[in-house]
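This report refers to the structure that appears directly beneath it.
Let's turn to chain A:
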Amino acid sequence: MKRLCILLFLPAFSAFAGLTWNNTSVKIDAQATDKTVTGIFPFKNESKKSVTITETRTSCGCTTAKLDKKTYAPGESGQIAAHFDIGSRVGPQQKTITLTTDDPGEKPVVLELNVDIPDALETSAALLVWKVGEKTDAQIFSVKAKPGYKIKVTDIRCSNAFFTAKLDSAKEGEAYNIAVTPVKTDAKTFGLLIVTTDYPPGNPRVVYSQLQVK
Partner candidate 1 sequence: MKNHPWLQALAIVLLAALPALTAAFFHPKRPAWSRETLAKDEVTLATAQATSNVIWLDARSEAAYAREHIPGAVSLNEDRWNLLPLAVQFQPDQTFVVYCDSLECNASHQVAARLRKELGAQKVFVLKGGWAAWKTKK
Partner candidate 2 sequence: MEDEKIGSSRMELGVRWLVGGLFIFAGVLKALDPAEFANDIANYQLLPWTGAVVGSFYLPWLEIFAGAALLFGIWKSGAIRILLLLMLAFVQALFAAWLRGLNIHCGCFGKALATSNYALLFLRDAAILGSLLWLLWAEWKRRIAEEEIAENEPGPI
């Protein structure tokens, strides 16, 4: 009977053991020019024995987790640095790091790195439509840099020769209006307007607008 009690109590003890975290979720507002961001997750070993971190697994190849060392003595503090390579990502991102320790009673801890990457590019509605039989009037697609950014349009073209596109007006580095005209509107057709920019320098953004005669 005594033995049974010990068995029953073991899991309860281990729930108190192991590492305690100040915060398992970190939010970072990145700058549009950032290439990487780093989230710091501090922790402390508040158990009575040393804890070894056996595995860190990240949800994306773009995220790496760095530890100063693997084994932490009782009372010792440490931190995990999560590096996130932004690459071509824009908008809100959530990357997770799953961390396993040598304590068999402890569940893996999931750390969340939430990063919001602003988009320095603004475009008008990405769909220009003409009706069959309608006049071949030009329609405008506009590309703008958010205040504080300089973005140039370097190339304008259409995926389909039934549409032509040219620069209508521009404020160099800030705003571009592109005029798109269907060659004729006697039949349904589909194409894409393809606008290449020089931002960001490593892998410039290309923006698209659907073109339809329908």
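Just so we're on the same page, a residue touches a chain if its C-beta (ideal position, glycine included) is under 8 Å from a C-beta of that chain, and two chains touch if they have at least 3 such contacts; residues count from 1.
Behind the choice of candidates: all candidates are chains of the complex that A comes from, given by their letters.
Source: prediction; values computed, not measured.
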Options 1 or 2: the chain contacting chain A in this complex: 1
Residues on chain A engaged by candidate 1 in the complex (per definition of touch): 59-62, 85, 87-89, 93-94, 126-127, 159, 190, 192, 194, 203, 206-208, 210
